[in-house]
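Complex shown without one protein chain; remaining protein chains in place.
Letters A, B and C mark the chains in the order given here, with residues in each chain numbered from 1 onward.
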């Protein structure tokens, strides 16, 4: 696998690993049977993502995309985090191998799933804000098989 | 082609090459279209092969078998020459490669054809003495394709 | 230490370095003795003799005659050739059924798939949790229209060794051609095609310190087999193409060396193997051995580490200069993890967490220890990041290991 230096860095020194005991938005996408699962923990205050952590079971790209996604949304308002696209994740990592492109989608979906969960806990229907999410546990959307 | 030293010797220094102006028995077998033709010249006196020469168009084995066959019948009575078998030719050459075995048959046939010609010139039917010869010009009986 | 500088190479099941002795046997045939074996002059015959010498070396290693050995370009070609050509030949006699196992190499499985597309029927025998098939299973699967049985000698992923002689005996009684893909077995375990009732066998030089790009097919005397590659009269008219003389010489030298050192090498590697398995399964929780504990290639370790994924393990090992392999889909870019691991009944997520370490003749105890130490660091590190492992620790999720 030809990973960029950026991917290797985020894989071997992932940022924001862990759980958040006081998270108010938690999203999980992927399926261990497909080889990857990303779990994202957010603490949102006043519409801003104050704290973010992740845990990922998966390949190098799964870990690296989770890591960089947490960096890209940390301290950002929700609406900006919602605009995080998989393309932006790929660019921030200086590219991904073709077979790993879908990892970036998974990271994007994980962020959106966590924000949806946040809205749900707030009693707000996330659908009009976050949009419809893909089946979070289907293997076709798996990290290595997109 | 894995030829014995004996074959190489007879091929590169063939014995009794040439024609006999005073031959009284001449036999030709083979077919240039099949890649080989052997012509044997005999001078027979008092039932003995006093002189023998050959000319051969053909591969290394064709030349070597002709050469050794002339050596083996030179100075011999006709009946002994008629008993010259292709096996004896092969043995005298310390063997032949499998695909070249038929060359020895061609040499045997050339001797017989020359003796038949001798009898014919004497007004004697060669058939009861020499036996029936194979079609002397068929390619199936060719030197390299036996 | 291996000759890939600063590397601990523990992926000998994927490929092996050419040994110095083998390379020196090959070297004259590139620039000096470069004659074409089909040529009648001296240099051609010299090349032919080298090829025939190698053929005799291969025959000696397998217990057959040199006339029963046909050189090919790789193990995959040998597999394709014997399977497809036998199927096509016997289809004319109405035999359109083939038997194999679920854990074969893709060279076999994809040949079967190609034949299925053509209308052939294939029985894929299931394996037990250790990856074993039995002669009884083969016996039961045989039909009057069975053209071929092919069962691999030893599995490339989990190292399980099949009861080849028994399966061969069943086929022999039924009069059905028995082929074995012995690509992982040759040079690793003793083979005798006669006592083991083997009619055809595939091997590949690069698995036992020979060069890549050369293999062989053993085919029992008198077995008809149409060519896969038609053309010149090379290999008794059965496999065309100017002979890869240097490669063939390398194959011959490599098989001779491997067979000569076989017992000694197997003893050393078995100890190394069992040591590594013991170290890792005792030092780490939720680790399980894949494949059979004893009916197993001496050089093969295959473990599943619950809660983590294989590609990540490989990458962290690679950063420390350690080369290994995994059955995870993520490392191969395919949808599913190893078909072999799944066939042994492993759940997908456990299969994704598998790691194969395969040792070679030159592997040392020190290398094995360095690899174990690395894993004792890497596995907990990846587990600490894994939500799956977290759930298992907290009891939210049950362990799937057996």
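To be clear about the criterion, contacts are C-beta pairs under 8 Å (C-beta built on N, C-alpha and C of every residue); 3 or more make two chains touch, one makes a residue touch a chain.
Keep in mind the model is a prediction, meaning the values are calculated, not measured.
Here one chain is not drawn; of C:57, C:86, C:111 or C:137, the residue touching it is C:111. Contact with the chain that does not appear here is found for just one residue of C:86, C:162, C:180 or C:244, C:244. Across the entire complex, the residue among C:23, C:174 or C:189 in touch with the chain not shown is C:23. Where chain C meets the missing chain, the touching residues are 3-5, 7, 9, 11, 14-20, 23, 26, 30-36, 38-44, 72-77, 79-80, 105-108, 110-111, 113-114, 204, 206, 211-214, 226-233, 240-247, 311, 314-315, 317-318, 321, 323-325, 331-332.
For chain B, the list of residues touching the undisplayed chain reads 1, 3, 8, 11-12, 14, 17, 19, 28, 32-39, 55-63, 99, 139, 142-145.
Please note the rule applied: only the chains that are shown with their structure count from here on.
Averaged C-alpha coordinates give centres for chain A and chain B that are 92 Å from one another.
Averaged C-alpha coordinates give centres for chain B and chain C that are 58 Å from one another. Shared interface positions of chain C, defined as residues touching 2 or more other chains, are absent.
Among all residues of chain A, none touch two or more other chains.
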